[in-house]
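Report on one structure; see the data block that follows.
Moving on to subunit A:
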Amino acid sequence: MIATVMFYLLGAVALGATGLAIIQRNPVYAVIYLVKSIFALALIFYLLGAPLVAALQVIVYAGAIMVLFLFVIMMLEVTPTNASTRSAPGWVQWAPVLLLALTLVTLTLVLIGLDPVTSEGIPRWHATPRDFGYALFKEYALAVKIISFQLSFAAVGAFHVGMTERRRAQLEDQS
Partner candidate 1 sequence: MAIDFPLLSLLLFMPLAGALVCLVLGMGNSTAPRWVALLTAAGVFVVSLLLCLLQTPTAGWLFYEDYRWIEQFGVRYTLGLDGLSSVLILLTAFLQLLAVLVSWRQERAPGVFFALLLVLEMAAIGVLLALDLILFYLFWELMLIPMFFLIGVWGYQRRFQAAVKFFLYTLIGSLCLLLAVISLYLLHGDQTGTYTFALEALKQTELSTTQELIFFFCFMAAFVVKVPLFPFHSWLPDAHAEGPAAGSVDLAGLLLKTGVYGMIRFAFPLFPVAAQKTLPVLAGLALVGLFYAAWVAYQQVDIKRIVAFSSISHMGFVILGLAAWNQTAWEGSLLLMVNHAITTAGLFVVVAMIEQRTGSRSLDQLGGLWKSHPNMSAFFLLFCMASLGLPGLANFAGEILILIGVFTVKPLWAVIAVGGILFSATYTLRLVQGTLWGNNCEPHDKQDLHSREWLVLIPLAVLVVALGCYPQPVLDLLREPLSALLLVGGMP
Partner candidate 2 sequence: MDILLTLILLLPLAGGVINACFGKRLPRPVPVFIACGSVIGSFLAALGSFTLATGDGYRLVLFTWLKSGHFQADVGLLFDPLAAIMTLMVTGVASLIHLYAAGYMEEDTDQVRFFTLLNLFVFAMLTIVLADNLLLLFLGWEGVGFCSYGLIGFWYRKTENADAGRKAFIVTRIGDLFFAVALLWLFALFGTISIEGINAQVAGLDMTTVTLLSLLLLVGACGKSAQLPLMSWLPDAMAGPTPVSALIHAATMVTAGVYLLCRMFPLVSLSPTAMAAIALVGIATALYAATCALAQNEIKRVLAYSTMSQVGYMFLAVGLGSVSAAMFHLITHAFFKALLFMAAGCVINLAGHENDIRRMGGMRQRSPLVFWLFIAGLLCLAGAPLTSGFFSKDLILATAFARGDIFHQGLYALGVMTALLTSFYCFRLAYLVFGGDYRGDELPHEPNGLMVWPLLPLALLGLGAGLLNLPHLFAGGSWLSAWLGREQDVLHLAIATEYLLIGTAVAVFVLGWLLAALRYRQYVQRPASLSGDFLLNGWRADDLFDLLLVRPFKKIGRFCSQGVEIGLIEGVLGGTVRGCNDLGMRLRGLGAGKVSLYLQGLVWGFVVIVGWFLLRALI
């Protein structure tokens, strides 16, 4: 019972925080709101029986990814004044997108409503760390390896792309 109430509460928080995040002029605020939304989502994950994922959500998303965002924002000194000349989109820009989003939502709702099978509800259940570990390192072992490669590629790529001109020139001088 309390889980249900919590779900709706957390859902509302997630929605509200996300909504606030996307309309912020200053990206820093947006990131902060997003972190709030991520926390709410992490709790929902926990409610839905995924404590490990919930923890990772907090650690990786809020702790790593969002902080990376903050770093970049601060590094680039992106403030509303110099971020762009017309940073906050007005109604004119929002209207078609809102329409689009609404259509999308309506369509999804209709799709959901059409399927009678799903009206059962989510049972109370949680994955044991053992199950989780088994699946991850047995069935999905290959995926984990690929993902690790990918992460290292991404690191190299980010390093390469993010290099400054000066540094690039230096490197070329050396070679």
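Candidate entries met the following condition: all candidates are chains of the complex that A comes from, given by their letters.
We adopt the following convention: a residue touches a chain if its C-beta (ideal position, glycine included) is under 8 Å from a C-beta of that chain, and two chains touch if they have at least 3 such contacts; residues count from 1.
Please read all numbers here as calculations on a predicted model, not as lab measurements.
Of the numbered candidates 1 or 2, 2 is the chain that subunit A touches in this complex. Only residues 96-97, 100, 103-104, 107, 110-111, 114 of subunit A touch candidate 2 when the two sit together in their complex.
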